[in-house]
Structure formats: C-alpha cells, structure tokens
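Missing here is one protein chain; the remaining ones are kept as they sit in the complex.
The chains carry the letters A and B, assigned in the order they are written, with residues numbered from 1 in each.
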Amino acid sequence: MILRRIDLVLGIVASLILAAIALLTFTDVVFRNAGTVIRGTVELTELMMGALIFTALPLVGFRDGHVTVELTQGVLTGMRGRIARQLTRLLSAAVLLVIGWQLAVKADRLASANDLTATLGLEKAPVAWFMAALCLIAGVLMLAELVSGRPDVPGGTVEAGAGTDAGADSGRGGAGT
Amino acid sequence: MTLALVGFAALFIIILLRVPIAFAMAAVGFCGFAWILGIGPTLSMVGTTAFDAGLAYNLSVLPLFILMGNFVARAGLAGEIFHLAHVFLGRRPGGLAMATVVACGGFSAICGSSIATAATMSKVAIPSMRRYGYDESLACGSIAAGGTLGILIPPSVILVIYGVLTEESIGQLFAAGAIPGLLGILFYLAAVRWTVWRRPEAGPAAGPVAWSERWQALRNIWAVLLLFAVVIGGIYLGWFTPTEAAGIGAVGAFLFALARRRLTWPILYEILRESAVTTAMIFAILIGALIFTNFINFSGMPETMLDWIRGSDVSPLWVILAMMLCYLVLGCILESLSMILLTVPLFYPLVAEMGFSLIWFGILVVVVTEISLITPPVGLNVFVLKGFVPDVPVRRIFAGVLPFIAADVVRLALLLAVPALSLWLPDLLFG
Partner (left out) sequence: ETINVSSWLPPQHTLLVNTLKPWTEEVEKRTDGRVTFRWLPKPVAAPPSTVDAVRDGLADMSYVVHGFTPGRFVLTKAIEFPGMGESGEISSIAYQRVYEEFFEGKEDEDLKVLAVFAHSPGYIYMRDKAVTKLEDLDGTKMRVGGGLVNDLTKELGVSSVLRPPGETYEILANGVVDGVMFPPEAITAFKSEGLIKHVTTMPGGFYRVSFLIMMNKDKFESLSPEDQAVIEELSGVALARSAGHAWDIQDAKANAAMDKEGIQRHEADPALVAKVQEEADKLKAQWKEEAAKLGVDGDAVMKALDAELAKARAEVKQQ
C-alpha cells in the first residue's frame, strides 16, 4: 500500500522532470532560432538530469528492473537460489546506501564551499541533497525487499536474462508489456 | 595488472551469481579502488562519480531519445513502416522477413536504441509472419538482428556515449553510421535470401498486392520521414546540436502521438514514467561502470597494455583486430552498454596513438556491439524477442540469428578494410 503510494509520487515527479527537460530543450532551440537566447539552459538541464535519475532510481528496484545476467538460474534453485537472491539484494542495498551516504557528504561539501552554477549562480547543494536522499530511499526499499523476503518476481525476466542496451520501452527485458 | 585481472574475474563471478550488473561493477570497483588507495579516497570517489555522472549535460540525450522512441511507438509509426516494406517486398520468398529488416532500418532512423527497435518491430511484424506460416527461427532472427540496426543508423544512443567518452563530434559519428547502417540492411537481406534459398519453406511468399495499396502505404509514411528529416536534417542545417536534437525529436514525436489521438493522460504518464525508469536503469549501469573504470584507471592495466603493444612489433591493424576479437568474446556475455563503458576508455587512446580515426573506430565498436546483442548466451535482443514469443525456445531464436551474425562479421571485415565507408559521409558534411 505504502509502496504503491511511493511509486506513484516518485513516478509523477520523475515524469514532470523529464517533461521539463524535453520542453526546456525544445523551447531553447525555438527561441535561439528566433534570435533570443534563454540563459542557463545547460546548467538547468544538468541539475534536472541529476534529479531525474535519482527520482526514478527507486522505481527501477521496485520491479527487479536492474539489468541482470541470468545464466545460472538452473543451477541456483531452491534454498541455494533463495540465499543467493537475498545476498544479491544485500549487496545491492549496500551499494545504494554507500552511494547515497557519499552523495550527502558531497552535498555538504558543495554547501560549505558555496558551489554555484556558472551562468545563473544557482546553488548546487540542494540538488545533491535531493540525489542523496533518493539514493538512500532506493537502498532502504531494497533492504525492505530483503526483509520481507519477497520471492523472485522477475518482471518478465526470461530464462537467460533481461535488460536493455540503453533501451526504451522494453526496459523490462522481454516483459512484452 | 594482476589486480585488474582479479577484478575482472570477480566481476564475472558475481554477475553470474545474478547480482545486477550495475551493483556488481560498483562493488568490485569500490573494493579494488580501496585496495589501492585506501577507504577515504574511495568513499569520496563514489560520491563524486555518482554526482558527476548525474549532472552530465551531454548525457541528457539519453532520456530524450528514449522518450522519443516511446512516443513514436505509441503513435503507431512502426506499423506504417512495416506495412510499406511489406507491400513492396512481401511477394518474394522470404519477403516478409526482408520487409522486417527494411522496416527495422527505417524505424532505426527515428529510434536511438536497438532494444526498443527490436521490441517495437516484434509487436508489428511477428503477427504477420505467423499468419503467412513463416518459420519461427527466421521470423525471430530477422527481428532480433534487424533491431540491432537501431544503434548504428542515426540517431544512436550508443554513438552518443562513445562520443562523450572519446570527445569526438556526435554529429560526425551520426553521419559516419549512415552508410554502414545501409550496408547492414543489405547484408541482412542477403542473410534472409540465403536462409530461404536453403530452406524455401522457411519463408513462403505472401499474396500479390495492388499498386493502389502500395501508393496508399507510401502516402502514410510521411510522418516518419518528416520526423527523421527534422531531427537529422536539423542537426546538419545548424538548427540545433545533436544533444538538442533529442529534445526536438521527443517533442515532435509527442505532437504526432497527440495528433493521432493515441494519447490519454494515463498513457502519457506511462510513457514518461517508463522512459524515466529506463533512464535511471541506464545511469545505474553508467555509474557502476565509471566506478569500476576508476579502479582500472589505478590498476596499472592500461599502461601495461600500452607498453605491451608499443613493445611488440605487430602492425597496428592487428591491434585493431585483436580489439575486435576481444569485443566479440566479451560481447557474448556482457551487456552492451557496460561493455562499451568498460573498454572504450582503455582502447581509444591507443587507437588514436596508432593514427587511426576515432570516428571510424567508433563505427567498428558499434558494429561489434550490435553483434553482441544477438550472440549467445547473453543476447539481449534475442531475449526481447523471447518475451513476445514465449512458446519459441531461445535455442530456436539463436539458430535463426546465426546467418545474420555471419552477415555482421562480413560487414565488420568490410568496414575494417575500407574506412572510407564510414568516413566519406562525415568528411563530406563536415570536411
């Protein structure tokens, strides 16, 4: 229940940021070709990219959507498979939590050094704080999954693997959605 | 050097234990880096790497090209391309498979991703080929292979990443991909012909089509052509940069989907959300790979390789060949984006030092990456197909893909031997 609500909130925020990046790029080009330049589009895009990626990061974990090579499914079955699965989640959560922690350290550094963007002079620290928070949330959600011990729910993962090469709507491997 | 090899081995093992590739690379990179420099600098490196990758302006093309592809798929443009190819090519033996290959090429011209191309064309082409009794391995093989064209024919997400890594012009890389991409279509057509020549029952001819229907199909294609012309043409006419082209394409594709009444609020949300999630997934891999390459950077492996190549007497072309072989082997198992992120930073300074064009090398890298998408045991495009045809064993799909892999290897050799195939167009446009 609460998970579904988190999913919805993050989904909407991520969608809005992505739409904003697309519209900003589009408007910038239109205005420039009409002779006016919007100041600071590059740095705005950069800040929004940081926010977008980390807003959507917990959503990737929700559906076991991280790209995984599944060649050993036949070998790791039963109890051994479950243990392997839990260890995998533990490692993933650890990585996310360490990155989140260090992003917070970075944010603190940016704030105390008063790092600004080049054109508009925006503070970089708030975006870094945002990235840190979302990365930590992704880590906590991964831990929650470990504790609840949800069985393997490959979101349409097929027998030997799933994922994308920088792909698009088939992000869920062969989900066929 | 030893440390790097241990790192690579550890990476492979935990990837095989089904740790997501992104986290596997991050974890191994972290440990290796800490082994060399200690824990303090390593923690700082992790935070800095994640922050820098998140805020990279030139990578904003990734979400935007992905978004464009998703809008285009929703607007039904893929179906129109396939229909056009179908009414012109369907009558020949294997004609539908040929139509699929050509349609994949056409769709690649407005979609930057191979997986997306394969997924979209599966939806469109599989039902037709099943209706006409096509052999399933030929049907699936042509889509899985045709889909790989998505990252060679511009726009291309992988070429963008390569351009960012090597600081080469993305516009020139796009231009360089065009002719090899067309060659790819021709070679794949030949692979289809060869398959139906050996087994005519694999691809029975479809019924005749009236010319009126062909004209109709041609008239329907204008939307695709317009979008391609705006996105690619705009780059060369100086309306916008390749980075910005993705934003134009995304908004343009949105307008098409809107005009065709394919959009409701829930669908719009779904497209945006899916694109955002895919973006985050790619960036997770990107950040993991960057952490791992930071470890390799300190491991001494690049210098050892450089010394080894400088010290040996082999001709530079052999070095390139060795690199390609390395890609083919790695590509069997590694996911394509991680493969590029791991290897290109190691290889490109060498390639430049030997006096080769990095644009040409970029095209070679993308072609081998295409091959990696369809080689067993881990061929992502094949798995995408599998998602659409759950009843067909993966083994059968890989069997169908084999002639296309052969075609790819021949094309790779040709591109290696004749750099002009890659370099003529960018020289013409930017020279």
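In the analysis below, contacts are C-beta pairs under 8 Å (C-beta built on N, C-alpha and C of every residue); 3 or more make two chains touch, one makes a residue touch a chain.
Worth saying up front: this structure is predicted, and the values here are computed from it rather than measured.
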Residue of B:G29, B:P63, B:G171 or B:G288 touching the missing chain in the full complex: B:G171
Of B:A10, B:C31 or B:A56, the residue touching the omitted chain is B:A56
What does the interface between subunit B and the hidden chain look like in terms of residue numbers? 37-38, 40-41, 44-45, 48-49, 51-52, 56-58, 167, 169-171, 235-243, 293-294, 297-298, 302-303, 345-346, 349, 430
Listed in rising order, the subunit A residues that touch the chain left out are 32, 35-37, 39-40, 42-43, 106, 109, 113-119, 121, 123
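Quick note on the criterion: only the chains that are shown with their structure count from here on.
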In whole angstrom, the CA-centroid distance of subunit A from subunit B equals 22
Touching subunit A in the complex, subunit B uses residues 14-24, 26-27, 30, 43-44, 46-48, 50-51, 54-57, 59-60, 62-64, 66-67, 69-70, 73, 111-116, 118-120, 151, 157-158, 161, 239-240, 244, 246-248, 250-251, 254, 269, 271-285, 287-288, 333, 335-337, 369, 373, 377-378, 380, 383-388, 390, 394
What part of subunit A is in contact with subunit B in the complex they form? 11-12, 14-15, 17-19, 21-26, 28-29, 33, 42-43, 45-47, 49-50, 52-57, 59-60, 65-73, 76, 84-85, 87-88, 91-92, 94-96, 98-99, 101-103, 105-106, 127-128, 131, 135, 156, 158-171, 173-176
